[in-house]
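Missing here: one protein chain of the complex. Every other protein chain is in place.
Which chain is which? They are A and B, in the order written, and residues in each are numbered from 1.
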Amino acid sequence: MTHDTHRFPRRPLQALALAVCLALPALRAQDTIKVGEYASLTGKEASFGQSSHKGITMAFEQINAAGGVLGRKVELITEDDQTVPGQSATAAKKLIAREKVIALLGEVSSGRSLEAAPIAQANRVPMIAPAATNPKVTQVGSYIFRVCFIDPFQGTVMAKFAGGELKAHRVAVISSVSNAYSVGLAKYFREKFTADGGVIPVEQKYSEGDKDFRAQLTAVRAAGCDAVFVPGYYTEAALIVRQARELGITVPFLGGDGWVSDELLQIAGDSLNGCFYSTHFAAENNSDSVRRFVADYKARWEGETPDAFAALGYDAAGVLVDAIRRAGTTDGPRLRDALAATTHFNGATGDTTIDSNRDASKPATIIAIRDGKLAFLETVAP
Amino acid sequence: MSEFLQQLINGLSLGAIYALIALGYTMVYGVLRFINFAHSDVFMVGAFIGYYVGKHLPHGTVWGGLLTMAAAMAGCAVLGMLIERLVYRPLRGGPTLNVLITAIGMSLFLEYAGQLGFGATPRAFPAVFPTKVIEYHGLIVSMNQVIVIGVAAALMVGLEFTVFRTKIGTAMRAVALNPGAAQLVGINIDVVISFTFGLGSALAGAGGVLYAVNYPSIDPLMGVVPGMKAFVAAVLGGIGNIPGAALGALILGMVETFVDGSRWSTYKDAIAFTILIAILLFRPAGLLGRMTSEKV
Partner (left out) sequence: MPKHIIALVLAVLASFGLSYYSDRIDPYFLDVLTGVGINVILAVSLNLVNGYAGQFSLGHAGFMSVGAYLSAAVTILLGPRLLGADGGTSVQQGLLFLAALLAGGTAAAVAGLAVGIPSLRLKGDYLALVTLGFGEIIRVVFQNVDSLGGALGLNGIPNYTTVFWVFSFAALTIFTVTCLVRSTYGRGFLATRDDEIASEAVGLNTTRYKIVAFVVGAFFAGIAGGLYGHFKLTITPTGFDFTKSIEIVVMVILGGMGNTPGVILAAILLTILPEILRSVDQYRMVLYSLLLIALMLVRPKGLFNFDYAAIASRLWRRMAPGRS
């Protein structure tokens, strides 16, 4: 690591030597474009972070194999935030100050994205969040983007689905208090559902890490409803649905993209039959870009099927490179402008256009669970 | 009314699990006068032993479930005795603060080594016991809950028998009352303490399996919160007092369940600690404990 010192040169020869030394790292930097990634590679939400990491890694590998961008290869520098609050901020600072990345990719969690966003914004480094859906994330500043839909849209999708397709008039809500995503999504669902004439007879709360939801479910059962909305992470949602079935609650359960995980079915199995959740991506989708992405991913990662977070990571990387190409530079403000002008980027999660709030207006995919397996149900356009 | 009864059953099964953990805390405190912070992590290890054993056994059978539990109990007993021998015994006789800190260190070690070894993401615990649902006049009880309550009750009866009807149990009570005098009458303190740890840890292991059977998502930090609550239960009942631990656990399980189903559910975690503080302020000996004066 070079230690730049701003000492005024006393003699010309030394000045020249100094200048050469200072120029060398710049010459070296011409070789790669450094992109930073911060993700939860370990810790409680490791499954999310690992997925998005694989998607991003594969994207850059493909781009580098095709010659890189602006004649240079992309170098991905990843920091693990371990699902621990406070670490995303440290990781972002390190990537920006030490590694001097030109852009930041992260995170899948709204809470952790909000930690790093002010740092990216203050340093004028564009940040693209692959899967953070809480609206507050992009509100931090003009350098913060996302390639996924936001929770007001997601909540609306599920509210309309519940009322329209399921013909559910009374929907109970069980949400987490300690998770920004869950709180936000519950709120948007509630607003849309009640505005459409639905009734929410009871709203129950839980904390992340809880294992026993029988108390909340008993209250829900007593209130009587046609469906239950659980806008949380799969770790709790799976247990909730399982215990609900044990308590004799047979109505459908609905969820959001927090349900996305292999463990969901492993924990709850057949209890999930007849349930639905919204997400950004379905591997069973038959469009060309999805099929190509799924095939590439399986080939790269030993037969693993990609989930929504992998697809979004892939697209976040893709959108960044596309913007670099359009801007013709990695310079912060111009790159930012190019990102903001992204239109109709065709990726694994569909057509991505960045709107004036720096969010992406994307369709939602609804997944149904039948016979203990996931089934692609439909896509809902924004 | 049926909601009330349903919550009662929920509270009972939750309380039964807390009781299994609380018994271990109270026994060790009775004999050694210190809080074994690592106890909650022995509970977690029990769940993981159950996970690895249970994966190889057929699901949904009673004997399979009991075998899993027995394996966990054996494994945890060994672990508990090992910890005592290696880490706590050298510090016996020294300031209790040091042992407390060591216990905290041990607890952290088990948690984070567990995260390294098992990964921090939660796993699905195999359904080793039969999963049926029994309905009775609108009340719904799952087979798992019945098993939890039944097994916990059986274990507690077994414990009571061991402590009050066997020689080693009498020795345990003697050491709890006065270690010096116990040694004078020829009791081998090391053996008794090892046995206590083994017994308490075995119960924690059983608790771990039963907990995982009921809430089939296990991870290396799963013991932290139930452990703290079980300890509160033990203090509530009177630390060092075995029936007290069971009683305290039951009460705590009930209170928590009813709070959980009410408007104040988000304050649930705070409830346990508020109870603890209230007890320690107003009745430090707990419900069934006796006030002991400190001799100078």
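Note that in this section contacts are C-beta pairs under 8 Å (C-beta built on N, C-alpha and C of every residue); 3 or more make two chains touch, one makes a residue touch a chain.
Nothing here was measured: the structure is a model prediction, and the numbers come from that model.
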Open item on the list: Among A:V35, A:A59 or A:L114, which one touches the chain that has been omitted from the display?
Closed with: A:L114
Task: Options B:L8, B:V62 or B:I104, residue touching the unrepresented chain - done: B:I104
Task: Among B:L5, B:L91 or B:L139, residue touching the chain not depicted - done: B:L91
Open item on the list: Touching residues of chain A against the unshown chain: what are they?
Closed with: 3, 6, 42, 80, 82, 85-86, 89-90, 93-94, 97-98, 111, 114-115, 118-119, 122, 134, 136, 140, 176-180, 183-184, 207
- [ ] Considering the whole complex rather than only what is displayed, give the residues of chain B touching the chain that is not shown.
- [x] 34-35, 87, 90-91, 94-102, 104-109, 111-113, 115-116, 224, 228, 231, 235, 266-267, 269-270, 272-274, 276-277, 280-281, 284, 294, 296
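By definition in this document, only the chains that are shown with their structure count from here on.
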Task: Inter-centroid spacing, chain B versus chain A (mean Cα positions, whole Å) - done: 39
Task: Touching residues (chain side chain B, partner chain A) in the complex - done: 2-3, 6-7, 10, 14, 115, 119-124, 131, 133, 135, 140, 142, 144, 211, 214-217, 219, 221-222, 225, 256-262, 265-266, 268-269
Task: chain A - residues contacting chain B, complex - done: 42-47, 83, 177, 204-207, 209, 211-212, 214-216, 218-219, 221-222, 235, 238-239, 242, 245-248, 263, 266-267
